[in-house]
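Following this message is one structure expressed as structure tokens.
Of the protein chains in this complex, all but one are displayed in their positions.
Right after this comes chain A.
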């Protein structure tokens, strides 16, 4: 019997939406429907989240052999741990016998992972070492072939990335021009960074691309959406005065966004307002002149590693009458459906800093960029309504979103031909080129043209 549905190519509707988007993007137009579409979402899980490098945590979260944390890549849970030999591993949290999850907590120390169903037992390097009544039940099983499924993993300055596809280039190559900027920030101190406490997790009913796009380079929204933060003195400078800066297309869909004046001039808070004794620990001697300028003169630095890993450095006031304090946040925008993300928010600080400074930095970050953050709560509210709009029948078929800032003479952003560092830079931050680049890379990846 003929089966009509089988004859329809997989994701046919999503593919036609993507092809439409590929064309409209040339004019800076994006159909709102991409922000809440079940078929597109399923395609994203297959074409993006099982293929790209995803940030899952930091080495400092698992300092000792046996330490583990539970993390996610797309929809799947993974054990991120340090095995007995000290090697970092990323292993699917699922027993090979029936698929029961073998990791029982979000964090801990374990020499072995044991499946509660039939008792299959794995070493913390993923090797299957046995099961109850083995001679009667599974004699002859080649246990070497039945370990926990393992993902590729690699680190950069202790940041752990994982990838589910063996054909994806190695992490360093994948990061392309974004690596320079990650090196700049995360390599400032020889001792490196550490995660303060545990990451925050919370649910926002928004599509993951909205969040990734925002961190890719939406400087423009700071002026209006986050005006209350300036009003109450949380941010020391007006957002309108913070629009000078470079927006950088950093390869493979990665984006970097740095506030920085074109010509060096004295700033109120050099070195992001790190205390001098901490600045003294920075390896400024390793920086090239422009890199030094970024560290000394920029007010904030953020970006998105395609697809859904973001970073942010900002200097904010955690409470009235306190001087501004810098904080560093890493993000994973974990997709949980076309209209839902789980936000993972890590605060990191340079290891060689006083405990009191780490605490002050954490407070600066959590007051502004967290579940209770006075910046973040306004973001999540708008992200949710974009996603609602995208799910509604009339809007999804008729509403085309304008991403044209910086195109055709609109918006002040121009290509910065003199930018001496990696990537293609635009100046000032009145542009939406980073976002367009994110979506171009998105379409290419989805259509297999990356």
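Operating definition for what follows: a residue touches a chain if its C-beta (ideal position, glycine included) is under 8 Å from a C-beta of that chain, and two chains touch if they have at least 3 such contacts; residues count from 1.
By definition in this document, contacts and distances are computed from a predicted model.
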item: Identity of the absent chain, which is to be given by its UniProt protein name, from "Sugar ABC transporter substrate-binding protein", "Aromatic-ring-hydroxylating dioxygenase subunit beta", "3-oxoacyl-ACP synthase" or "Flagellar assembly factor FliW"; value: "Aromatic-ring-hydroxylating dioxygenase subunit beta"
item: Identified contact with the non-displayed chain, of A:197, A:264, A:323 or A:354; value: A:197
item: Contact partner of the left-out chain, one of A:374, A:395 or A:424; value: A:374
item: Absent chain, residues of chain A that touch it; value: 104-108, 196-206, 224-229, 231-234, 317-322, 342, 347, 359, 362-363, 366-367, 370-372, 374, 376-378, 380-382, 384
